[in-house]
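In this view, the complex is presented without one of its protein chains, the others remaining in place.
Up next is chain A:
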Amino acid sequence: MVRGFGWAAAFPDEVWEHVFSFLAADADRNAVALVCRAWHRIERRSRRRVFVGNCYAVAPAAAVRRFPEVRAAAIKGKPHFADFNLVPTDWGGGAEAWVEAMAEGWPHLEELRLKRMVVSDDCLELIARSFKNFGVLSLVSCDGFSTAGLAAIAANCRNLRELDLHENEVEDNCLNWISHFPESFTSLVSLNIACLEGDVNTSVLECLISRCPNLRTLRLNHAMPLEKLVSLLQRAPQLMDLGTSKFSADHHPELFFKLESTFAGFKHLKSLSGIWEAGPAYLPAIYSVCESLTSLNLCYATIQSPELFKLVSRCKNLQRLWVMDLIEDNGLIAVAASCKLLQELRVFPSDPYGVAPPISLTEHGLVAISAGCLMLHSVLYFCRQMTNAALLTIANNRPNLTCFRLCIIEPHTPDYISQEPLDAGFSAIVESCKDLRRLSLSGLLTDRVFKSIGASANRLEMLSVAFAGDSDAGLHYILSGCKNLRKLEIRDCPFGDKALLDNASKLETMRSLWMSSCSVTLGACRQLALKMPRLNVEVIDERRGRPLESWPDDFPVEKLYIYRTVAGPRSDTPPCVWTV
């Protein structure tokens, strides 16, 4: 009888479990599980963390069954373009199926992180009741719940350490939900309620904070007035991560003094955000913590460049900076000179629709940063003009870039000096930055840039394309190259059937493909679905009344979402979605 690898039996299971416990990466654990049956069995019983990048890629019951001892789960739902309103609100991504399966099979679950999912209050109540040792709830870009659901979490999760609500749409129907944390509750380490719109009872919050000595992260919403913020913060001088509420008020010297001394009392503050509607009057109160900050998020602060410059140039240890384009080129040049440890920069548009007078933020700011900040590896930059020369310089300066997302606001914008497409510039980026994992393109681009990307971007995992390319060849270059591509999202490009069908098998090596306003026909989708049974090919069309079966093959598909799955077609498609 063939026993397989006899050495697996040389040690008891517990020893292998201990060895495997040093493997953090899912890819490593997956590899281990393929070695032999014994390792497969031991690994699956000892896996504690599960990441499901697409909630429809596997049936919840199957995941729960395979890994019975999971303590931490992270699940993602809607495609990324849902953030920009391209995915119908009823598309799917409901959390119930997962929460029900987890409540049944993972009673010891401690951490749950959901992103872009529809989470109902019922779900929250089920979570609150089902997991005795529940410690971490993180909801990012979710919707479907209200503060009543949060009240259930507060009331029932005795050992809650983290409640992280990031950019969710939350209905405010239970104003006093914070008071549902019992008096005996003291375990809070991190509380992020920045996305809540309603007022939060300050005195209740103050009590809560006072009795939670381990509190390190507190991110408030903008509703709290500045005076109340000050008295609240005085209860938590140990904070490491603070998101303030509204940072403006009528100018009172006494208030300013109190605010300033409160901030001076923060000896451990590393991360600062919020600063909604900041006025120049109160901003200097922050100066005392600037030196110790490693992360600064000013993207809700409509401060103008001179004040921004004064603030940011004091932050010598900054590693992450998120800011509005109000900082302008001059501000970024100052950042490049002062913030030598900067690793991540995000510059957001203060006026994306161009109704206000233009801002002086151009390619020069980004070039300066790329030259001055040697550790810079992640960039998100919104601007209105770019040149190939600038991109080339950036590529040469920063071959260590891992994430480069450039959004030139007007589609099809060429190099404004040479009027050429920006192919050469982006090609330089992918050729120089060998570790690039994420790339977003913009501006005028032909098929040539896709040829470079396909050939050079070997580590690329996520690519976002809009208003680019001349023909199917563009898509073909990407799909036939880019060995490590996981997520591809495309809008408004002339990519069509041939490239998709020629590269059908590539799609099974990826998590998902989104295409909207391209040139794909229903016939190609049908062929693809037939050829690749382990892909769900979802055609999304919000305008039609009759079923997909009656449409002809040459029918143009408006939105297409293709993802690999072992769970088959999903059963919760809304009227506007058809699984072909």
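We adopt the following convention: contacts are C-beta pairs under 8 Å (C-beta built on N, C-alpha and C of every residue); 3 or more make two chains touch, one makes a residue touch a chain; residues count from 1.
As a convention for this text, contacts and distances are computed from a predicted model.
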item	value
Chain left out of the displayed complex - its UniProt protein name, from "Serine/threonine-protein phosphatase 2A 55 kDa regulatory subunit B", "Pyrroline-5-carboxylate reductase", "Auxin-responsive protein" or "Transcription initiation factor TFIID subunit 5"	"Auxin-responsive protein"
Selected residue (touches chain absent from view) among A:71, A:412, A:434 or A:498	A:412
Full-complex contact with the absent chain, from A:349, A:372, A:414 or A:443	A:349
Touch list for chain A against the chain that is not drawn	81, 83-86, 141, 167-169, 195, 197, 222, 276-277, 299-300, 302, 348-350, 352-355, 382, 407, 409-412, 440, 464, 466-467, 491-494, 517, 542-545, 551-552, 555-556, 558
